[in-house]
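Please see the structure below; I have some questions.
A protein chain is absent from this complex, but the other protein chains hold their places.
For clarity, chains are labelled A, B and C in written order, and residue numbers in each chain start from 1.
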Amino acid sequence: MKSNYKHIIKNAYKLTKSQKDNGQLATYIPELANVDPSMLGVHMTKVDGTNFGMGNHLDKFSIQSIAKVLSLTLAYKILGEKIWKRIDVEPSGTKFDSLLLLEINNGIPRNPFVNSGAIVICDILITHLKNASKEFLSFVRDISDLPDLTYSDKIADSEKATGYRNVALCNFIKSFGNIDNEPSEVLDFYFDMCSLEMNCEQVSRTFTFLANGGNKISDNKKIISNAKSKRINALMLTCGFYDESGEFAFKVGLPGKSGVGGGIVALYPNNYAIAVWSPKLNPNGNSYRGMKLLEEVTTHSELSIF
Amino acid sequence: MKSNYKHIIKNAYKLTKSQKDNGQLATYIPELANVDPSMLGVHMTKVDGTNFGMGNHLDKFSIQSIAKVLSLTLAYKILGEKIWKRIDVEPSGTKFDSLLLLEINNGIPRNPFVNSGAIVICDILITHLKNASKEFLSFVRDISDLPDLTYSDKIADSEKATGYRNVALCNFIKSFGNIDNEPSEVLDFYFDMCSLEMNCEQVSRTFTFLANGGNKISDNKKIISNAKSKRINALMLTCGFYDESGEFAFKVGLPGKSGVGGGIVALYPNNYAIAVWSPKLNPNGNSYRGMKLLEEVTTHSELSIF
Amino acid sequence: MKSNYKHIIKNAYKLTKSQKDNGQLATYIPELANVDPSMLGVHMTKVDGTNFGMGNHLDKFSIQSIAKVLSLTLAYKILGEKIWKRIDVEPSGTKFDSLLLLEINNGIPRNPFVNSGAIVICDILITHLKNASKEFLSFVRDISDLPDLTYSDKIADSEKATGYRNVALCNFIKSFGNIDNEPSEVLDFYFDMCSLEMNCEQVSRTFTFLANGGNKISDNKKIISNAKSKRINALMLTCGFYDESGEFAFKVGLPGKSGVGGGIVALYPNNYAIAVWSPKLNPNGNSYRGMKLLEEVTTHSELSIF
Partner (left out) sequence: MKSNYKHIIKNAYKLTKSQKDNGQLATYIPELANVDPSMLGVHMTKVDGTNFGMGNHLDKFSIQSIAKVLSLTLAYKILGEKIWKRIDVEPSGTKFDSLLLLEINNGIPRNPFVNSGAIVICDILITHLKNASKEFLSFVRDISDLPDLTYSDKIADSEKATGYRNVALCNFIKSFGNIDNEPSEVLDFYFDMCSLEMNCEQVSRTFTFLANGGNKISDNKKIISNAKSKRINALMLTCGFYDESGEFAFKVGLPGKSGVGGGIVALYPNNYAIAVWSPKLNPNGNSYRGMKLLEEVTTHSELSIF
């Protein structure tokens, strides 16, 4: 890694650390409310393997919705363009649209990154795999080079016990015929998937395949085709941040994905993946300081995709 | 231009030309319904000035909403980030959201490329310029190197006589206090702006400044800062194609903007601008064959921004 | 009138007068903001002609949307059930639905009492009458026995100058093809219609025909058939109070119609019409004290239609 990058990340980290943090911890998953809100970490991994991190970049956090990119990758790899019969590729517009638009669109979620879309992806994987939960974990272990990675039962159980909104979504889609398996089975897998824990270093390394034409950087193994990798990046850019996707594209200018655990991953194709973590969320459900830090990095590196 | 590009464009043109055209002519502006629906043109201009076109690339068409990128550029250049107090930068979600979301958001349009947002941009320019219509024309004449460019009265009058939906939008926003001038004055300018006519060669050349860090390629004059140029590109990627913006990003992978006259412009930063024209529109209001042709070009050139 | 009625009205008036008034003056029509907010009047007219009033029952106020019942009566009388091809008879659900539902229903307003529906009624009258504004005034003069009644230019002009929301609605409906005449002409008539001024005594007398099988009580002249009169009453019950229609039916239990001038008229079929006036409006746009007073009257008279 060029010292230039290190310099930019250091400065962005320091600036963000020195400013007031304005967000709120996610409370709808009780277990997430127990996280230390002062955490701030950042780690960048270049496609040549060089990498650099700051702050709490080696502390694990619940990656939550960031995992949706990985489940999409697995389903897209297995089934190809067929999956788009069951999920659209458009931004969702507003928060409540997730339900309004689901009804208008007869149970076809707007994109694979809103909860409804990720739930349909889980349903697809359950149908096409012998043991979706197990095989998805193997897939993530492989691309992350973390053979000991496991789901967090504590997080998954916490969400299972209180995730009424997701139960509602899954049953609503089922009522339109766009869920093939039993809602409880689909949701068990969905909650498992979202319970994965990694640190910033691991997340940034894991996602380098999307900055590397679909190939793992450690052994150059093809995870997914170059064309599919580009399309996943396009989806992250237009749909990765709920109703703040336009803002992220506008200010940061990179494909990315956030999670309510306060993590964000972003990619600069052919260059690097970067992960940040700060638990307090802005009103749109994205990490308040994570957004700031990434904006600093791309503003000073002048390396957005635009 | 490398012969490689010419080859890709030629093939994409021929393939598109040979296939069935499935769209419909825009009918809500009567004058647009008189266009020859068989027209198909494409022209690419690289930032080094080399360029190449095919088919009806030298026939003029009504650029319509493509002009919204230019009025945004002028307003953004003059007023800077202040304009975002009056317009958001998020995709609009669905067709009817233009009104639903306007109401929910108290008259703040979702982005500068939906009609409501472009109308607010017109209002901003009227307030800050002595003669918005005249000065905007001068601005476009300058960046396009077309000193004789004029508004098409025929098109503007045709839309003025039938543009009830836009009258509705402008008065609706006014009722929320987000239009400062009289709706009739704002709409006169809006309809003028949308009435500009250019051919593919001219459109592709005009838009090269957004692929060139905000600088005109003919004389390297700065039209807008590099940072603002990137942000306009980001907006085109997330919001340039109404409710099909995600699809365009997914399949074509370039910032772009369509118009109901059947034109589309797209950019590959630091490389080129490309304009296509085919009048028949798909159900989302974007050129049916224009979308196809651009998809062919980026698929075979493997040059999306992702 | 039985002394019993007088007693109930007196008590309801006194109780209402003694309590705090919580509403706000309508401000969107500047002229309405100049009204004395302390006004409180009530007047009941029985179908046998006996009548009784209290407070400011002889002070004139702008009847505003109450006039929509009269324009509907005229259009229904002239054209019969045909008018329901252009307007539905369902409650509108929510405030913003007026626009959302207009779009979903392709420009068919939910009912004749939301602004959009009343505008379509105006359009129908313009098409079928030589001079709608003049003939509607004659019609109201006749049923009200007020030969000198005139439109209030001051109110109409005030609304014309600021009624951007109604201009938006009318042009929006026009864009769906459900307005036949020019929006400006339709709106001129609409604003005239809403500018009528009467006092409580006059309003209650005027509306007795709807409590009398469609017949004027002074000379038993048929204004409209009994069947149509019942249907207008049904519409008032389900749609007369915007998004508070259910509440009014629930608490008062009579067909009625409110206006933003603070007036309300209600009917007990075969018995009486009652008008109240108090300018301050609750958040749903209905007279705060008017609703209270009428609730008192029907609670103590035990004479709701249910």
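Basically, contacts are C-beta pairs under 8 Å (C-beta built on N, C-alpha and C of every residue); 3 or more make two chains touch, one makes a residue touch a chain.
These numbers come from a predicted model, not from an experiment.
S.K.: Could you tell me which shown chains are touched by the chain that is not displayed?
M.R.: The chain that is not shown touches these displayed chains: A, C.
S.K.: Of C:31, C:159, C:201 or C:244, which sits in contact with the chain we cannot see?
M.R.: The one listed residue touching the chain not shown is C:244.
S.K.: Thinking of the whole complex, not just what is shown, which of A:14, A:85, A:128 or A:165 touches the missing chain?
M.R.: From the options A:14, A:85, A:128 or A:165, the contact with the absent chain belongs to A:165.
S.K.: Write down which of C:24, C:127, C:162 or C:304 is the residue touching the left-out chain.
M.R.: Counting the whole complex, the residue in contact with the absent chain is C:304.
S.K.: Using the document's definition of touch, tell me which of C:23, C:253 or C:290 contacts the absent chain.
M.R.: C:253
S.K.: Residues of subunit C in contact with the chain that isn't shown?
M.R.: Given the touch definition above, subunit C has residues 88-94, 97, 101, 104, 110-111, 226-227, 229-231, 233-235, 237-239, 243-247, 249-251, 253, 255, 269, 299, 302, 304-306 touching the missing chain.
S.K.: I need the residue numbers on subunit A that touch the omitted chain, in ascending order.
M.R.: Within subunit A, the residues touching the omitted chain are 96, 99-100, 103-104, 164-165, 167-172, 174-175, 183.
The working rule: only the chains that are shown with their structure count from here on.
S.K.: Mind checking the centre-to-centre distance between subunit A and subunit B? Centres are C-alpha means, answer in whole Å.
M.R.: Going by mean C-alpha positions, subunit A sits 32 Å from subunit B.
S.K.: Whole-Å distance, subunit A centre to subunit C centre, using C-alpha means?
M.R.: Result: the chain centres lie 54 Å from each other.
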